[in-house]
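The other protein chains are all here in position, but one chain of the complex has been omitted.
Right, chain A next:
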């Protein structure tokens, strides 16, 4: 009861306002979740049932795990997941580390070129990296990195870094200057100041950035298709495509693979989001 009270508004005017807000949020949730739920429901249905009644729940007749069997047994699903996981984690990890370092350097130190570098990062936010796909591909070929996960990691770092630097810089600015000054008086080196004081304080902000960075990387089809389409380096999103044929599409398998692909990213999101909530509300309550 006390739990509910927090949500109950006090005056009638607030009631109507709160109802409107909740209606909008609810509608948005439904719209956002609808395709995902359809994917998951249909992953457990026979091919016939999928086409006959796409919105229906699986019953004893239509229930089947054939799609999952196909995905897990007849394709390298384990390898694809592993590739996706490796690329995403390494890229996100490096974006966070390099982003935090760049954000710290650009806000704390005055040096020549500071403005230019900040400006370049801002450009990086505005210009989509896909515009440079052709040059990136030829660059990777020249570096002998075509068909490697390294190529993907490098591209994703470039893709995620500008926004990460921008967001983390804002957070770095909120760290009181006295903290670093106290550390300098304590004879702490600049590296130690960064790793022992700044980085721990940036944790919530970094969780925020991690989520922003992780989702587009995990979901990306473009760069895996262009830079690493080889059998050994396929990511999940690319791996799923083998069930999508030009003439026949194995819907059971596609939907099952997509359902499975949601799981790891959901786990990562849960881990980060506990920090994320703290990141978004820190400062509100000191």
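By definition in this document, a contact is a pair of C-beta atoms (placed from the backbone, for glycine too) under 8 Å apart; a residue touches a chain by one contact, two chains touch by 3 or more; residues count from 1.
Here, contacts and distances are computed from a predicted model.
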{"item": "Among \"Sugar ABC transporter ATP-binding protein\", \"Twin-arginine translocation pathway signal\", \"NADH dehydrogenase subunit E\" or \"RNA polymerase sigma factor\", UniProt-listed name of the chain not shown", "value": "\"Sugar ABC transporter ATP-binding protein\""}
{"item": "Which residue of A:14, A:74, A:173 or A:192 touches the chain not shown here", "value": "A:192"}
{"item": "Chain not shown: contacting residue from A:12, A:78 or A:200", "value": "A:200"}
{"item": "Listed residues A:15, A:37 or A:179, member touching the removed chain", "value": "A:179"}
{"item": "Touch residues of chain A, complete complex, unshown partner", "value": "176, 178-179, 181-189, 192, 196-197, 200-201"}
